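Apart from one protein chain that is not included, each protein chain of the complex appears where it belongs.
Letters A, B and C name the chains as they come in the text, with residue numbers starting at 1 for each one.
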Amino acid sequence: MNVNFLGKQLKSPTVLASGILGNSFDILERVHGAGCGIVTMKSIGPAPRDGHNNPTVIDLGHGLINAVGLPTPGFRHMDEEWEDLEKRDFPLSASIYGGSVSEFVEVAKFVAEKGPDFIELNISCPNSAKHGMLFGTNPESSFDVVSAVKRVTGQIPVIPKLTPQALSIGEIAKACEEAGADALCAINTAGPGMLIDIESRKPILAYKKGGLSGQMIRPIAVRCVYEICQQTTLPVIGLGGVTTGRDAVEMIMAGATLVGVGSAVKSRGIDVFSTITRELAQWLEDHGTTLEEIRGAAHG
Amino acid sequence: MNVNFLGKQLKSPTVLASGILGNSFDILERVHGAGCGIVTMKSIGPAPRDGHNNPTVIDLGHGLINAVGLPTPGFRHMDEEWEDLEKRDFPLSASIYGGSVSEFVEVAKFVAEKGPDFIELNISCPNSAKHGMLFGTNPESSFDVVSAVKRVTGQIPVIPKLTPQALSIGEIAKACEEAGADALCAINTAGPGMLIDIESRKPILAYKKGGLSGQMIRPIAVRCVYEICQQTTLPVIGLGGVTTGRDAVEMIMAGATLVGVGSAVKSRGIDVFSTITRELAQWLEDHGTTLEEIRGAAHG
Amino acid sequence: MEKKPVMLKIDQVQCHNENYATLFFNHGIEFIPGQFVMLWLPEIDEKPYTVSFHSKERFGVTVEAKGRFSQRAVALKPGDLVGVRGPFGNGFSFDAHANVCFVAGGCGIAPLAPMIESVPGSKTIIQGARSDDYLLFKDRFSGSDVHYCTDDGSFGQKGFVTDALADAMANNMFDMVYTCGPEVMMKKVFDLCEANSVRCQISLERYMRCGFGVCGACVCGKERVCVDGPVFESQQIRTLDDFNKKALLKSGKAVTLNDYFSWRSA
Partner (left out) sequence: MEKKPVMLKIDQVQCHNENYATLFFNHGIEFIPGQFVMLWLPEIDEKPYTVSFHSKERFGVTVEAKGRFSQRAVALKPGDLVGVRGPFGNGFSFDAHANVCFVAGGCGIAPLAPMIESVPGSKTIIQGARSDDYLLFKDRFSGSDVHYCTDDGSFGQKGFVTDALADAMANNMFDMVYTCGPEVMMKKVFDLCEANSVRCQISLERYMRCGFGVCGACVCGKERVCVDGPVFESQQIRTLDDFNKKALLKSGKAVTLNDYFSWRSA
């Protein structure tokens, strides 16, 4: 099921969500082999960071809650991985974050030289008090970071990743479009939420709060993608709770060009990418239609 | 299980959420009979309003999505109901909303004369473009509406109901406290979300978007109550996804004084109020502790 | 489990007359007679309808064209998609070996029909409508003792079903009377039953939203028609203050039944 996205030919409209598995070349390659169109690396930050102590990820049954806390070797300390990645034969998106516009720019510039196919800007991670949250909830700061990054990334398409916490995600999307974003990715985790263990009387996540993902956030993600597509004409990677081919259809009807998959790796395994692609293709065939024809159909 | 709340003696720490059942005297009385400590009326607005067409409420399995759209007879057109309610022998909270501070004040003043035990301010309903949303996502407007309402409601305690959509619900809570709120209720529905039917290619809810409630939002509600209790000392009605006595314990450990129950009426029936109360009492007994002792315990 | 509307293709549309049509779906549902489904026409509305035909792999819903939604529903064609949620509600209850009577007014035969078909043994059916043309399912209950009444005498006895019921009661000791139709008619049936110490089950209608007992739109007195009903038994009916008196409009405003059944024509 070939799809063209920003000039790249993809073998599937599915995208591996950042922070899911994408910690090393070998596993990224495996995910691509499992039918994924674009694999996204775990978000890379300006300086080495361990992230939070465990528990960091808990299965809620209808989704996950996580506060991994943006662990990163730091962009300067990944030489071996960059070397491996240069030899890749699959479309790669490098997700990056920073605590300020200048940090974003510093990371983006360095990463762009490594030649990923796309650069995703994580302006939406809720798990770190300092990093990113502010950018993605405010149109001006979203504009600032995107336009600054665009200046140093040359031909590599830049894809801001948005948060459902924004009061108007459509406005953030518009600001990103005006700043020169090439596409958008929505959504990062929702909430945040908190679990308290009532026996020990303590919050379960070491960071106390964590972002929600998986099936339970799908309605939020669909709404966000729908609103973004009302406000911009950028292609959108629709992400959040997508678990089946039918979910992918829903996301595409909301206006998405590609569908991201994260938490569903838990319930359906790494093959979820080929599974969703197959289910999607089957659905299109059964309904005698195409990806292009159903894209944004719910806006009609 | 007697609890004192703002000077009223309640037979249970459970509260019926606004918009759940509370459409008439008879059913409010039944809910009280089913073990509920405070019954809240469906939000009352300034003018007659039909709300949205159906579908308005859909069961997602792990919660509900709704866009009922604030139907209301309008505060001036409920004479018979006010008459019935005057004869009540149960604690009643009247939920009200308005599209402006002056509408809030108009409704509040009229309703206060009908003598409810509490007045809840719905400054957080996501289902109407005009009504309320702005208030609860902004500390200044929250302050304005609460302080204005407090001026016309005399001795009747005023309880603003907050939305998880606020970027910092703690700040909104503080603004409400400064404006003279007597207690807080959190949370209204989360999201909003959207469902698209992929066969007809249409959003399912007639209003397209709807608020999420029920089990899936519990982590968000717990986090909100926790944050509110970090920022204020007001008593809080913790609401959102509470379904079992253990959920109530979690909410109380986050800092809630009472627990609201809405969507759980679906899965556990109207008796959910006595069921939760019994489960909560049993848990406290099994653990040799009291409501007071566990309140806010997760902050320790 | 998610309970979004499931889009079903209409297999067949049976037009009974210019105002009544039954939509058939080739789809199995778990069903107790008296239960209803929510039908969704995208971009129009979603409304409750009783299941009037039911077999293992097929069911039907009979719609009377009245307003915005139902007029579109009866105009649907085979192949059209309709969203279906449900079934919802409690359904009728039945004691084996009972001698039962069914009293239907107009479209009220819809919920009773699958019940009539599922009840074994001796049963009396009293069915009324304004005229011959409006009498539904005329050959459906052959073998049973069926009495027809029309307001204009164009078919069967001229007069009201309540008169026919009074007659039938004089000759029978019914264990249970099942009735559905205009609320004022059901009230008369119930009063007759009370006077004759016969148990009764009625099927009520109210404006609905959720269908599963949460929103409160459908309350009648302290009962939720969608889950506590739509079927109510004598004991409940006796304490159902709003029966034949009051209903909530879409806005939640409580009005008389007269106002309730005319507001939508505005």
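Following the convention adopted for this analysis, contacts are C-beta pairs under 8 Å (C-beta built on N, C-alpha and C of every residue); 3 or more make two chains touch, one makes a residue touch a chain.
It should be emphasised that the depicted structure is a prediction, and the values quoted were computed from it without experimental measurement.
Taking every chain of the complex into account, the chain not shown here touches A. The residue touching the chain not shown here, chosen from A:Leu21, A:Val107, A:Leu121 or A:Ala297, is A:Leu21. Annotation: of A:Glu81, A:Glu106, A:Glu178 or A:Glu279, A:Glu81 touches the absent chain (contact as defined above).
Contact with the chain that does not appear here is found for just one residue of A:Asp50, A:Asp89 or A:Asp286, A:Asp50.
In the full complex, the hidden chain is touched by chain A at residues 19-24, 26-27, 29-30, 42, 48-51, 53-61, 64, 66, 68, 71-74, 77-78, 80-81, 195, 197, 199-200, 202, 204, 206, 262-263, 265-266, 269-270.
Throughout what follows, only the chains that are shown with their structure count from here on.
Common partners of chain B and chain C, by the touch rule above, are absent. Centrality annotation: B (chain centre taken as mean Cα position, compared with the mean over all protein Cα atoms).
A separation of 35 Å divides the Cα centre of chain B from that of chain C. In chain B, 60-61, 195, 202 are the positions where the chain touches two or more neighbouring chains simultaneously.
The set of chain C residues touching two or more other chains is empty.
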